[in-house]
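Shown here: the complex without one of its protein chains, the others still in place.
Up next is chain A:
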Amino acid sequence: MILFILKRIGYAAPVALGVSLVCFLLVHLAPGDPLSAILPVDATAEMQAQMRAAYGFDKPLPVQYGLWLWKVLHGDLGTSIATGRPVLAEVGRAVGNSLILASVATLIGFTFGTFFGFVAGYARDSWLDRVASAIAVFGVSVPHYWLGIVMVIVFSATLGWLPPTGAGPQGSGNWFPDLEHLRYLLLPAITMSVIPMGVISRTVRALVGDILHQDFVQALRAKGLSEFGVFRHVVKNAAPTAIAIMGLQLGYLLGGSILIETVFAWPGTGFLLNAAIFQRDLPLLQGTILVLAMFFVTLNLLVDVVQTALDPRIERA
């Protein structure tokens, strides 16, 4: 198993390197000169050349990439053009916030998704299945930013139960695990959980239906197991796939929640990306994407390892 993990890390390394290259090239693929955003409009050619040299843009691309990668590996993602603060600190804070939001959302989604999935899978083609499936389809197909707005209208504007925006009192940008902050987390997390809930519920329903139709379930009953005993076998058979889906969903939510984070003004990566794009803050954009991509690579790695640990049929060498 340890050998497998080492091997799998070995496979992840080139992927990570490729991702870093794409992130680096982003700056050069984006239309316009990255420097034009900070240089005054009437800057002389001499000044431009000076700035170019200062930022290292005068060197050949591979050299630039090497230097950039060297810095990244040492934890230096550059400086935000808009705020002048180090990108790493900005991204770190945002990733922390997004991670909390995405994890809680995935947890809620996974809990309800597996529950609905099992109900639907076990009671296939009954009204229970139809209700559970309808909830799942609603989850995957409803526009989430719209749902977010509705949630704000209902629970903040009308009922006044929960705060509509931000991560904490007084526009606090740092999430902190206390009751007050939890109230801020609730609305965006529930809104966001609807996506993984739907996806996981659909997957688990199909998995459970499939497993229940296999011969071994009948064989388990034939050896006298109770329905609960059989259920345990079904869970263990469904777990590897369900967990893989959950991991991927967490990855998507971590980076792909620009709309929800914007609706709720949640100071996470989506919010940060949104700001970086509108302010043409390329170092920030680059750094954020790189960190998110690395998270995704790591998450995939974790999912692979967990799946292999759970399913003996996957080759471990």
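FYI, a residue touches a chain if its C-beta (ideal position, glycine included) is under 8 Å from a C-beta of that chain, and two chains touch if they have at least 3 such contacts; residues count from 1.
By our rule, contacts and distances are computed from a predicted model.
Chemist: Which of the following is the UniProt-recorded protein name of the chain this complex doesn't show: "ABC transporter ATP-binding protein", "Acyl-CoA synthetase (AMP-forming)/AMP-acid ligase II", "Formate dehydrogenase major subunit" or "Polynucleotide kinase-phosphatase"?
Modeler: In UniProt, the chain that is not shown appears as "ABC transporter ATP-binding protein".
Chemist: Check the options A:81, A:220, A:246 or A:260 and report the residue that touches the missing chain.
Modeler: Answer from the full complex: A:220 touches the omitted chain.
Chemist: Have a look at A:18, A:143 or A:229 and name the one touching the chain we're not showing.
Modeler: For the chain that is not drawn, the touching residue is A:229.
Chemist: Per the definition of touch given earlier, which of A:114, A:237 or A:262 contacts the omitted chain?
Modeler: A:237
Chemist: Since one chain isn't shown, list which residues of chain A touch it in the complete complex.
Modeler: Residues touching the hidden chain, for chain A, are 214-216, 218-226, 229, 233, 236-237, 240, 310-313.
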